[in-house]
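Just one protein chain is left out here, and the rest sit where they should.
Each chain carries a letter (A, B and C) given by its place in the written order, and its residues are counted from 1.
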Amino acid sequence: MSDAKRFLYVNRKAPYGTIYALESLEVVLIGAAFEQDVSLAFLDDGVFELVKDQNTEELGVKNFSPTYKALGDYDVNKIYVEKESLEARGLTIDDLQHLTYEDEDDDWAEKDSIRVVTAAELAEIMEAQDIVLSF
Amino acid sequence: MLHIVNKSPFERNSLDSCLQHAVKGSAVLLIEDGIYGAMKGTQKSGTVEAAAKDLKFFALSADLKARGIDQDRLIDGVEVVDYNGFVDLVAEYDKSQSWL
Amino acid sequence: MGELNVGGKTVAVDEEGYLENRDEWDMDIAKAIAEAEGLEMTDNHWEVVNFLREYYDEYQIAPAVRVLTKAIGKKLGKDKGNSKYLYELFPYGPAKQACKIAGLPKPTGCV
Partner (left out) sequence: MKFSVLVSEGPYTHEAADTAYNFTKAALDKGHEIFRVFFYHDGVNNGTRLASPPQDDRNITARWTALAKEHDLDLVLCVAAAQRRGIADADEAKRNGKDADNIAEGFRISGLGQLIEAGIEADRLVTFGD
């Protein structure tokens, strides 16, 4: 992994209003095959992407929110959600889907993928990347 | 890092969000509708003026001219660059992030 | 657009034989698609096809081959959780062939 690049996918848009959330997720899933160091950040309206109990039946659009739960299978397990963005929208971590992964190095123990970070922490995480892809 | 903002600060929060996440020593390049964030005497000028202590600000000349915004209407310290200057900034900073 | 006739029932398939409507899938249709692919469905084939259908129901995507192999290995044992085994069952690739038989959407072939 030493020559792997650090890729950060920055999600700042709400789902369904535009296609960015869905097409961002599609890049992440394809990108996972390249064995780079992948992280996802959800801030601003992007935090709405992870809200649980999404139901698109009446809208007649595919509900892609269950796909976030597959990220762990794809070894994408660094998911940063910004605290300030959650608070500004009246949300807490409990309003979001519970995303987990199985840690290969810890006897496949199930662990949380989502880490709530402050804007200042997220700024440092952004600064530590090689590639930042924004959606 | 070079932050690129292309949204008017009066329409979206891209500039605010960018400034909240830009660490000291980074640069912010304002392009497209983002150049309105470089104007002095607006409701948003104070934010940019405060951030300019830690960050360098640039604005793209093509977008300023297209929108009829003269250089003398810009916040002091905002540097105007052309596309060549844009390319130089991308090369100078180790990565870029677009606040779409 | 083509169609597939199975025991008096007609279902719509696309140019490459993928089901247009996932809800129309049943085991007879799966067998017919497999036959068109030159495959005979054994218990081993069904294991993979059913796994794909369950995965799709839960996550709304067909897993990448890498993810499929790992998950099959975990569920059905290490001897089945490798691409050699999966390619033996589905010579033209588990992503393409097994998804088609399982009635899942055509992979966009993005990699």
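The criterion applied here is as follows: contacts are C-beta pairs under 8 Å (C-beta built on N, C-alpha and C of every residue); 3 or more make two chains touch, one makes a residue touch a chain.
The shown structure was predicted, so the numbers you read here are calculated from the model rather than taken from an experiment.
Remark: the absent chain touches shown chains A, B, C in the intact complex.
Residue-wise, the contact with the chain that is not shown comes from A:Glu23, picked out of A:Glu23, A:Glu87 or A:Glu104. Contact between chain A and the absent chain runs through residues 5, 7, 19-20, 23, 26-27, 30-31, 33-34, 36, 130-131, 133-135.
Annotation for chain B: contacts to the undisplayed chain at residues 4, 6, 31-33, 60, 62-63, 82-84, 86-88, 90-91, 95-98, 100. Listed here are the chain C residues that touch the chain not shown: 1, 14-16, 108-111.
In this section, only the chains that are shown with their structure count from here on.
The most centrally placed chain, judged by C-alpha centroids, is A.
Annotation: 51 Å between the Cα-based centres of chain B and chain C. Contacts with at least two other chains are made by no residue of chain B.
Multi-chain contact residues of chain A, defined as those touching 2 or more other chains: none present. Contacts from chain A toward chain C in the complex involve residues 26, 29-30, 32-33, 62-64, 66-67, 69-70, 73-74. Taken together, the chain B residues at the contact with chain A in this complex read 1, 13, 17, 20-23, 26, 95-100.
Residues of chain A touching chain B in their complex: 10, 12, 43-44, 84, 119, 122-124, 126-127, 129-132, 134-135.
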